[in-house]
Structures are given as structure tokens and as C-alpha cells.
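Note that one protein chain is taken out, while the other chains of the complex remain in position.
For reference, chains read A, B and C in written order, and residue numbers begin at 1 within each chain.
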Amino acid sequence: MDYQKILEDIYQEILPYSKDGKQADYIPALAKVNPDQFGMCLETVTGEIFTHKQADTRFSIQSITKVFTLAMCLSIKGEALWKRVGKEPSGTAFNSLVQLEVEKGIPRNPFINAGAIVLSDILISELENPEEEFLSFVRALCGNDEIDYNMEVALSEREKGYLNAAIANMLKYHGTIDNDIERVLMFYFKMCSVEMSCRELAKASLAFTNHSPFEYAGYKLSKSRIKRLNAVMQTCGFYDEAGEFSYLVGLPGKSGVGGGIIAVYPHRYSVAVWSPRLNSKGNSVMGMKALELLTTYTEESIF
Amino acid sequence: MDYQKILEDIYQEILPYSKDGKQADYIPALAKVNPDQFGMCLETVTGEIFTHKQADTRFSIQSITKVFTLAMCLSIKGEALWKRVGKEPSGTAFNSLVQLEVEKGIPRNPFINAGAIVLSDILISELENPEEEFLSFVRALCGNDEIDYNMEVALSEREKGYLNAAIANMLKYHGTIDNDIERVLMFYFKMCSVEMSCRELAKASLAFTNHSPFEYAGYKLSKSRIKRLNAVMQTCGFYDEAGEFSYLVGLPGKSGVGGGIIAVYPHRYSVAVWSPRLNSKGNSVMGMKALELLTTYTEESIF
Amino acid sequence: MDYQKILEDIYQEILPYSKDGKQADYIPALAKVNPDQFGMCLETVTGEIFTHKQADTRFSIQSITKVFTLAMCLSIKGEALWKRVGKEPSGTAFNSLVQLEVEKGIPRNPFINAGAIVLSDILISELENPEEEFLSFVRALCGNDEIDYNMEVALSEREKGYLNAAIANMLKYHGTIDNDIERVLMFYFKMCSVEMSCRELAKASLAFTNHSPFEYAGYKLSKSRIKRLNAVMQTCGFYDEAGEFSYLVGLPGKSGVGGGIIAVYPHRYSVAVWSPRLNSKGNSVMGMKALELLTTYTEESIF
Partner (left out) sequence: MDYQKILEDIYQEILPYSKDGKQADYIPALAKVNPDQFGMCLETVTGEIFTHKQADTRFSIQSITKVFTLAMCLSIKGEALWKRVGKEPSGTAFNSLVQLEVEKGIPRNPFINAGAIVLSDILISELENPEEEFLSFVRALCGNDEIDYNMEVALSEREKGYLNAAIANMLKYHGTIDNDIERVLMFYFKMCSVEMSCRELAKASLAFTNHSPFEYAGYKLSKSRIKRLNAVMQTCGFYDEAGEFSYLVGLPGKSGVGGGIIAVYPHRYSVAVWSPRLNSKGNSVMGMKALELLTTYTEESIF
């Protein structure tokens, strides 16, 4: 399979969409990013790496971070984790409070904001230095010690994070989080503020292809648990567009409001794509199209 | 892989759950089935067939039929189908009307009742003899011309089908169905009333493993479309337990209130399992456990 | 108080709104009514009657009928009625199914469609000839034996009544109605199809001002029960505009999609107004304005 050519062909094919959508602008740090950028990187389980365009430009990974948070929590808590958070698709927007009220504070899954906030709380309770530990884990995943939080982004998110603060307060009301609300929110926003390039994200995602034992910075996951984590990505990774992504792309994946998307083809490859302009559901326009074409051109998917 | 031994081991392992759950009893025909039955059949793409226990006993396939209905509709309408029905997980029970009201009569996906009723309407509009055509298609899928509707079950469902009638009326109000409500409901209930054995269901499901060109009774689907149909099964096949099934089993699948479940491992095998006792979500207790153990023992899944 | 002059002044004041809004057109019989009509009648407890414009033109009273239905049911069942239907404002549109699903088939109040359908069911169960009895009661209320159902309207409503049929099926599913769905719906639509003039409606409403013992066609209500019926009108009579009507007018009242509105000033007067053009909530534009001006000009209201 000539992945390099495929990446280049994909880019040509999606160029007409390069001005569609609108980048996130709710905080200055995201608003000032040049929206006319695109990067892509695919890494196979045999170690081959293919890139196109700005694959080495770092961007805010935002909700993609939730995959790493979930991996750490699963490693620490095992199946007991699911007492604190569900694993069903929500069928609603990523920031909805309606379900949370109806379901008494148990978030539907770890990939909506409410679920990730509960996971932040768990890491704070379980770890002595959660900020350091999380960074070590992500650095180990992508083999790069430069990866770091962007505190300007994190603080800016906190300042404007009224809806997440509403969610955290509601979780606290229902007793679903144990620690101080501000502490939990700041850690959550820090994890979202991590900056990585497509190359680094593809490397980090490769760990989830289940091609070799999973152990990074001391955090282990069995083959069976990686399989299950991918299943959750498949059903819940794209909020109320999860079905659409599954239908068009056919791979487990996770998107972020910074315009990045990762996807995993178990036992074969991982892929990361980035372009800041988002569709109405908050997913990268060019990123979605690029991944749809990838599984169409390669005729490879899990289904 | 010694599938025969695996099927036998699975059965031993799940015996302790044989009295858990409660069979559907909302119509006499389902209530009178002996609940203490179990059957399983796995068929590989190479044509090997493995069965255990009552794999040849026919039962009411109920909602499993929706996979066949969707396949026919996709073959006839192509992607235009998705103007009439969504493909997102609903996050709610199979018979909820709430979403339907909020979303102005467009059902979330083809596997909730509202979606399948819309598909019934489409087949009635598109085909001269929808009842015959549907039967021909299912008979071709499993290579058995004995397969038939159970009119006692269908009429009994109609008599007690107040909630489905509520759904059909709401769809009609929103202009989502074109034909007479009674006509649409009767066809919907007939399709659900089809009776098949695990052996027959496994054979029919094998068509969805994408191992060879799909063409049955004149209805064709491309490899890409089969892939997409499986994606919809993966995200929407188990109502508000879709995430759980995806997590535990890791295969696209569909359940029915008669106690049957089918699952598809693309390019490898199909499997059907049946046991009438249901959990609180309406899925077969022993069936769910059997499929979870199958992917655990074989260490095979799409993820 | 010179009510005649007030009625005339009101009419001059609201003339600028005479082309605002849109009449109901979901059935031919309502669509063909000349929308540029207006009538008003006020009757005092001392028997004085004041009218303006088309106060003697009959129109379809539609949901106003629910006041009469409730009065009959309260007379027959007493407080036991409230086991079958609530008395809380719904906060939603008159035809919503959402609450009905969440609250397991018990309608919020007798003035939303679901509630009135339950009341139809009760009258069918309790009376030998519900159609005759209802007509006798309404005829007695307004002292006019010409009052009758308009069967063209009733049949036309049934034909297009998908949403009400959805509601009735859902009620049946939850066991909230006992009789055959078609029987219940037809009686419901018949009661809505009654035609009356403003003069006749004002006369009929005078019975609810509590100025003298309530007994019509054998149906009796105590002073305390009339008081309570008015309280339900006050909080639930205008669907999701109940608060607005209470705020602007300050009297218990009930509107119908035919453009009629009745209001009751206990111990003083009743009033009926009619104009077919409706606002977005389904209430008569000129009718609402006329009643707001009435309590403003007279400086009389219950508050």
C-alpha cells in the first residue's frame, strides 16, 4: 500500500473544502491560529511513517487528550472505573447538562466533558503529582520529552469555561467528584492544553493499535483492555457525530476543538490529521474528509 | 481455532446464568416459548459451520429483521436513504418518542422502532409486492425457502402495538411516512415476525462479513456499503446498551426481543445465538454473555 | 361601569392588529373561515348582556370545550378525577408527547390534548350516551337547544389527527384510557367540533362565575369545586402562554384554535371574544388584546 501517495492524493481531493467551516474562537489562543493549515501523519505498526504538509506543526490537542486520560484511569482503576462513568454514546452535544441532571450526575461516557472532568477528579485522588504523571505518560507515548501544557491556553479556557464550571458544580452536587472544583477544572483544562504535532499524535496513538504490549511510564493495559478502549472511541469519540464518523471512516477515533483528529486501525496503523476549520458539530472539516478518503482509498477498515 | 470446543466451553461457562432474566411476554406467542432454551451457530467465511444445543430451533427474530430491512433499503435507495433516517446512536430506549418530537420526526437511526417503521414505508413505496420481495431476500440470504412470516405473531403484535402505533402516527404527522399507517405497521410487524434458527441466522449474517460480492434476490450492495452497514450496527444495534455490547463483545451486532442476537466479524465469521430470557435492556442474558466469551476466548475482535 | 362603551373602545384600539397572525388551516373547515371577523360578548351576573360586532356568528369552539368536559367529569367523579389526570401547568405546547412519556402516561392537566382525551375516555365509561349527555349539558349551560356538533369538522379533524392519535395510543399503552382508541378519539373530536357564538359562550361561561348554584342537565358542582375549576383554568388554560395570559389579563380563561377565548371574573361577569387569526402559540391575536384591554380599562381583575 503506497500510503505516501494516498496522503498526497487525499490532500488534492479535499483542497476544495479548505475554506469551509470556522475555527474555534472562544479563547484568544485558538482564535489567533492561522486557519488555513493542514497536516497529516500515518504510522504503521511496522514503524513506517508517512507525512504530508504541516505534520510537524504543534497545535492544541484539546479533547483528544481524553483518550490518554482514559488510558491512565483504566490502567489505575481497571473495570471499577465504570462505576464512576458510563460507556454509552450520549446522543447529545459534548457539553450538554440535560443528561447529567436526568441521570443524577453519572456522565454517559468518558469522552463528553462531564465524563472527562470525573476522570480528572479520579487522577487527582489517585496520584500524588497528577500534572507530572500525566505529562510523563503522554511524553512516553510519543517518545518526546518536549511535550508540555500551554498554560496560557489552560488559564484562558478556565476564564471562559462557564459551561464546564456548570458541569463540575453539578457533578459535585451529585457527589460524583471528590476534590475541590477549581482544582479539578484546572487539571482538566491543563490536560486539554497539551500541544502536539500530527507526527507526535500518530506516534502516541500507535500504542492503541494493540500491536505490542502497552506499557508507558509505568502504566500498563492488557490487549483486552486496549480493545475495549477502542470500542469506547468507536461509539463515543465524536459526540453527536459518532455515528457519522463510524459510518464514513469506520475506525475508532477522537477529535478535538483545535482541529485535530486521531484514528486507530488495530494491528495496522494509527493516523493523525489536523486542520483548524470546524463543522457545526465541532469536528475538523478537512480532517473528517481526509480520514473518510483514507479508508475509501485503502479499502481498509475494521468493518 | 477450534470453534467447536469454544462453543461448548462457552455454554458450560454461562450455565449459571440460565435462569437469569425474563422472556418477553407482551404477546402470547412470545410468552408461551419455553424460556430454558439455548442455541448457537458460528459460520466462517470458508464455509465451516459450528453449532451447539438448539441451533436448529426456529424462533421469532424480531428486531434482528431490521438488518435485512436496512440492507434492502440501502440497495434500493443508496445514500439518499439517509435523508429519511439518521445514523446516530439514540442514547435512549428503542421505543422512545421524546427524540422523535424534538427532532421533528426524523428517527435517529434505522434500528430503533421509529427508524424501522420509516424503512417499512420506503419498501412499500418502492416495491410492488413488498411482503414477497422481503421474504425472497431473506430466503436468498439464508438459502432456505421455508423461511416465512408468522401471522399469529404479527397480528398479535399489532393488537398490542400501541406504542408503535403512537410512533407511526407521529411520523405521519411530521410527514416522514407516505403510506397508510395501518399498511406500514402491518408490514413492519410481519417483518419482525419472521422465524429462523441460529443456523439460518448465521448463514444470513455471513453475507455481511464482506467476504464475497453481496447479491441476493437481485439486491446488491458494494463492499463499501456493507462496511457502512456494519458501522451502523456497531453504533446503534443495541439501543441504549450499544456501548456496552461494543465494549464487551467488540463486533457489530443486532439483537431481538425474541432472545436472538447476531454478530459479524468482517472477513472471518458470522455468529447467531439465542436464549429467550432478557436483561432489563431487552437483550438476551445468555446471548450477551456467550458473545462476550467468544471474543475473549478467540482473542479476535475488530478492535 | 359602561361595559358597552368599553367594548367599543377596545375594538377601536385593537383594529391595528386585525391583519396580524394566521388562522388555523390544518383542516379545510377551519381554513375556509373568513379570518377578518371579530365578535365579543360580556354578560354580568345580574343578567346584563353587552355585545359588539359579530357576537352572534357561530364558530368552532375547539379547546374551549375542555372546560365543559372538565365540569362534567368533576361533577361525576369528584376529587377522584385527579387520579387520572394532573392539575399542574405543563410548561410545554398543547400537543407535546415528551412529558407523557417521562410521566408514564398521566397527562399534566385536563386542558392539554392528552388530558382531554383521558376525560373523553372517562365520559365514555361513565355514561350510556356520552354524545347526547354532553350536548344536553352544553345546551343547558347556554340555554339554547340548537347547539350541535359539526360532524364535517369532527371527521376532518380525525382524518388529519395524527398527533392526537399518537397521544391516544401512548395513553392506551400506559393503561390510562380504557376504551377503544377510535371511540375515544371520535368523541374527543366531536366535543371540539361544537359551534357556538360569543353570546352563547358568554352565557355558558357565566355558570362558572359562581354567582348561583351550579346545576345543568343534572350535573351539579359545589361552589368550592367551581372555585377549583377556575384555578385550573388560571394556571393551565393557555398551554405555554398561561403565564402570559394570567399576567396580561388576570382572569381564568380558555382559548381554542378556532380563535375563540372565554374568561371568567368570579362573582362579576363572563366574557367571550372571537377572531380567527392566531399568534404563534395558537391563541387569537385580537382576542388576547381585547381581554387585556378589558381588565385594564375596567381596572378589575382577580388580583
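Observations, loosely collected:
Here is the rule we go by: contacts are C-beta pairs under 8 Å (C-beta built on N, C-alpha and C of every residue); 3 or more make two chains touch, one makes a residue touch a chain.
This is a predicted model, so every value here is computed, not measured.
In the entire assembly, the chain absent from the figure touches the shown chains A, C. Shown as candidates are C:Ser60, C:Asn109 or C:Ser270; the residue that touches the absent chain is C:Asn109.
Touching the missing chain, out of C:Gln23, C:Thr44, C:Ser60 or C:Ser90, is residue C:Ser90. The chain not shown here is touched by just one of A:Ala29, A:Val45, A:Ile76 or A:Leu97, and that residue is A:Leu97.
If you put the missing chain back, the residues of chain A touching it would be 96-98, 101-102, 162-163, 165-167, 169-170, 172-173, 181.
Counting the whole complex, the residues of chain C in touch with the unshown chain are 86-92, 99, 108-109, 210, 223-224, 226-228, 230-232, 234-236, 240-244, 246-248, 250, 252, 266, 296, 299, 301-303.
Here, only the chains that are shown with their structure count from here on.
Where touching is counted per the definition, chain B and chain C have no chain in common.
Comparing chain C-alpha centroids with the centroid of the full set of protein C-alpha atoms picks out B as the closest. A straight line joining the Cα centres of chain A and chain C is 55 Å long. A separation of 32 Å divides the Cα centre of chain A from that of chain B. Within chain C, contacts with two or more other chains are made by no residue at all.
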